[in-house]
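Scroll down for the structure; my scribbles are underneath it.
Removed: one protein chain of the complex. Kept in place: all other protein chains.
Moving on, here comes chain A:
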Amino acid sequence: MTHTPTSRRSFLKTSAAVTGGLMLGFNLPGTLGQAMAAGTVHTPNAWVHIADNNVITLLSARSEMGQGVYTSMPMLIAEELHVDISQIKVAAAPPDAVYVNALLGAQITGGSTSVRDGWLKLRVAGAQVREMLITAAAARWAVDRDLIRADKGMVYGPKGLKSTYGELAEAAARMPVPEKPPMKDPKDFKIVGKRTKRVDTPAKVNGTAEFGIDVKLPGMVYASLAQCPVIGGKVKSFDGAKAKASAGVIDVVQINDGVAVVANSWWQAKKARDLLTIQWDEGAGAALSDASVIDGTRQALKTGKVLEITKPQGDVAAALKGAAKVVEAEYVIPMQAHAPLEPMNFTAHVQGNKALLIGPTQFQQGAQGAVAGALGLKPEDVTLQTTFLGGGFGRRLELDFIVQAAQISKAVNKPVKLLWTREDDMTHDFYRPVGVNQLKAGLDASGKPVALHFKVASQSVTQRAFGLPKDTMDPFMAEAAVAGYNIANTQHDLVIHDTGVRVGYWRAVSHNMNAFANESFMDELAKAAGKDPYEYRMSLLAGKPRFAHVLKLAADKAGWGKPLAKGRALGIALMEGYDTYMAQVAEVSLNDSGEVQVHRVTVAADMGHMVNPDTVEAQLQSSIIFGMGAALKHQITMTAGRVQETNYHNFQPVRMNETPKIDIVLVKSTEKPGGIGEPATAVVAPAIANAVAKLTGKRVRRLPITAEALKQTAVA
């Protein structure tokens, strides 16, 4: 698709649910923006745009990166707007305050929050527009509004009066916004909670879906950027003469993060980039290695400032002293790369004091603000259009590649598409931080845990990304730290340690380290107590019905306690995360090379209300496979500040032949919705680790559980 840059237009709009009545400006890029400018599309509120010809466009303020929000967000609006999903189009919302994710405080797609944030406000937004259409019809027909109903894009009145939403849209957009429109009881939902075909699938099976890499602007040129092999390093000097003489090259320019070659095609740019000679000032990062990062994090548990994750319960020290048995263990998770399949890219066109940005991002306002800051522009002069994201997993919360594209465009005064190589992507990520968890528990004579001291040290992404002050609690490090079990005396400590690594939010964030530690440890306690891991957990869940329910559902479905094929074992794990309760059972064996094979994963989840159950299942499948890779196969290592993994041969995600059968049990629930994009990623690792321990007698306490790691672990 070729984009035509549009002149900026502001539309004064009455906002939707969140702010009720407050006037907000926003502007919509692209063809929808043009239609609005021409007066043929009307905007009763920021979420609903109705054209005269009755084409209804619902906006998704959340980026579509595979999690199905281009379907689930409109489903929530459509439920109360009374339109079929088949009748609507979906567009990406521009950056605007009205689209802020209330759970994260910015226009961000992440944290498994889209449905949780949108659950009420999007239904209210749909209901408001429905009521405004009815009010407009009542005025036009001079009939009582109680006699009017809206259904499937048509408004019906008495005596055969009828009108399309489109015919009423212009008038409806001028009607007062009802603050508390009538809303359906969830039991009357016709769309929400029903399996619904994704609106983005058709374009994703014939090559027409537009990702960032596919963006094309008139006169656009292509850039490849050489960055310091050590993240954070700067260009000392460079010789670009050979690159500049290479075929198709337009210019060689230095920006903050490196040296960019700009050419008529990307391949020409990439080839010429390989001809650059650059002297780097590598900076402090050159001293980093993965071993030193882990050691430093472990040391911090002794020397760092201890923050309370939650108020201590009872007296842990006394209970440990009086315990019949004390169990201690340390768990480590390594760095990880996000490695989405679409390498980082963005298209930018900077002209004078205006900038147009098009591409894949999870953080629209951040992109706008960062580019404005880097180029000295006003944020409102930076227009942003969001394409499909070829995977996100947290990587596209970051803004580095967007700022780079804008800086290169400014330097060459042309529209530029910056595209990283896979090697650039793998070696210049914002890595999942290392986590070191040390757990200590006291058991009474019956084997019941009477005391638990949980300590974790890791690095704060929130400090780096959002300037969280030092030594203050980062909630994104404490997720799933406090497990659901009833233990009388508990203490949960966090130490924040800055390793110097450039860290980022990675799917399931700190649930990964904390659930791996808690749930591995729970199996170790069961073993010390001589109890079955499932029964042991269940005995600690009195008064925790949602935990107990999913635990039982998963165990029953997986056939816990029943005979298995020879050479196989089951492991179980339980967690609450993102308001979703989840248990998983992994069935594993070892192959001839000593590698762990996962044959089957059974997952039971209680996530409250669901919007699209088919998407829920897809996300469970997805996040389990994603987590399996980190549990068994890949990690990021570092030598002299250089990330050693460079492409998918030495950072190997799970492939089809390694994919287990995934059995899913979903709890029908009317609890408030929980997130589903991430939690399963964190639960699968301890389920696998526990199964491996059962099978081999070897307790691997550091991920990934490779054949080599197993070889080096003694039978406990």
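Assorted remarks:
Everything that follows uses one rule, which is that contacts are C-beta pairs under 8 Å (C-beta built on N, C-alpha and C of every residue); 3 or more make two chains touch, one makes a residue touch a chain; residues count from 1.
Note that contacts and distances are computed from a predicted model.
Chosen from "(2Fe-2S)-binding protein", "Molecular chaperone DnaK", "Amino acid ABC transporter permease" or "aminomethyltransferase", the protein name that UniProt gives for the omitted chain reads "(2Fe-2S)-binding protein". Contact with the chain not shown here comes from a single listed residue; of A:Thr31, A:Thr164, A:Gln254 or A:Thr659, that residue is A:Thr659.
Checked against the full complex, the one of A:Thr40, A:Gln87, A:Gln621 or A:Ser669 touching the unshown chain is A:Gln621.
On the side of chain A, touch with the chain left out of the figure occurs at residues 64-68, 197-198, 200-211, 213-214, 216, 222, 247, 265-268, 339-343, 388-393, 419, 421-423, 614, 618, 621-626, 647-649, 653-659, 662.
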